[in-house]
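Just below is one structure, and these are the notes that go with it.
Yeah, one chain of the complex is gone here, protein chain that is, but the others are all in their spots.
We call the chains A and B, going by the order they appear; numbering starts again at 1 in every chain.
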Amino acid sequence: MRPAGAATKGRRMATEAQGSEGGGLVFHPMDQFMVKPLFGDGAVGMFTLTNVTLWMVLAVAATFALLVLGTSKREIVPGRTQSIAELAYDFIRKMVEDVAGKDALPFFPYIMTLFMFIVFANFLGLLPMAFTTTSHIAVTAVLAMLVFVTVTVVGFVRHGAGFLSLFWVSSAPLPLRPVLALIEVISYFVRPVSHSIRLAGNMMAGHAVVKVFAAFAPMIALSVGVGILVTPLSILAITAIYALEVLVAFIQAYVFTILTCVYLRDALHPHH
Amino acid sequence: MEGDIVQMGAYIGAGLACMGMGGAAMGVGNVAGNFLAGALRNPSAAGGQTATLFIGIAFAEALGIFSFLVALLLMFAV
Partner (left out) sequence: MASEAKAAESASGLPQLDFSTFGNQIFWLAVALVVLYFILSRIALPRIAAVLAERQGTITNDLAAADDLKARAVEAEEAYKKALAEASAEAQKIIAETKAAIREDLDRANAEADAEIKAKTAEGEKKIADIRAGALDAVRDVAKDVTAELVASMGQKADGRSVTAAVNARMKG
């Protein structure tokens, strides 16, 4: 038994880091991702109200505010909020039409739901003290599996066994086809993995890097000589990384959505 | 003592895994650079290919994220 190690390995790492930095710097880059109950300090059950609940509800509320309250006036000449709502609508609709094809339009509300949820979860997660729901593999895995199951079901419902021609590259020379089919099958099943880990990993990495730089920022309080150089640099780095994260928050939502469209196109038109 | 060696191995492994991110960086740079080179030769066709650009970047980047994930797993989960 190792009671100390079993308690928190992360904490132990933090003390080690403190030791090597020679001061009271506190490194807890992963603590921001902890799922905690909103009220009390008990265990996290299935239906406990947690910070996950809070920030998901906020994402839904933000989407509601933008797309429903923002367009409630139904103006012919749109105001600022309505313009943004229409921009988002046009953006995703055009993406679905261009990438997945006209016959994918019935899936437009579904894809729009994914996009709005991810983009607002990402942006709300950038607020200080916020919890980023999309940085959790459990969340993104569900999102990716939803897409994977939808695409597979749609493919088989639309084309039956013909959907399997997705894996049989008929433009390749015949001896190569079985090899390519194996690769295609593997890549097909890796899709939900990369799809979910890309989003969660990007969010997690960016936020953790910000936290690491943030841990260096109070250096000047410990040692003026070192801190006078390190503190401004780390604040500058936080600013730069934060700007990059704003970009990444949008790009990852965009990439998740466009990959959903690409997979959907494969399901609707499996023939290469 | 035994645990320390395991931990040392895990940390070294995590550091090694991070080298994979360099590959992802080269891949993303390659995609973006080639897109820019092509876009400058034929700017009129560039607008329609931004979606392809982002898909390419996403695929290249996913592999770097995988190595990052391996590093995290080694540090926290092994």
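To be clear about the criterion, contacts are C-beta pairs under 8 Å (C-beta built on N, C-alpha and C of every residue); 3 or more make two chains touch, one makes a residue touch a chain.
From a predicted model like this one, the values you see are computed outputs, not experimental measurements.
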| Any idea which chains on screen the missing one touches? | A, B
| task | Just name the one of A:Leu124, A:Val139, A:Ala249 or A:Ala267 that touches the chain not displayed here. | result | A:Val139
| field | Residue of A:Leu124, A:Ala200 or A:Ala214 touching the missing chain in the full complex | value | A:Ala200
| query | List the subunit A residues touching the unshown chain? | reply | 1-2, 5-10, 30-31, 33-35, 43-48, 50, 52-53, 56-57, 59-60, 63-64, 67-68, 71, 74-76, 78, 82, 85-86, 89-90, 108-110, 112-113, 116-117, 133, 135-139, 142-143, 146, 200, 204
| Hidden partner chain, residues of subunit B it touches | 72-73, 75-77
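Everything that follows uses one rule, which is that only the chains that are shown with their structure count from here on.
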| field | Chain centre separation (subunit A, subunit B; CA means) in Å | value | 16
| task | Spell out the part of subunit A that touches subunit B in their complex, as residue ranges. | result | 2, 5, 9-10, 13, 30, 95, 98-99, 194, 197-198, 201-202, 204-205, 251, 254-255, 258-259, 262
| note | Per the touch rule above, subunit B residues touching subunit A in the complex are 3, 51, 54-55, 57-59, 61-62, 65-66, 68-69, 72, 75-76
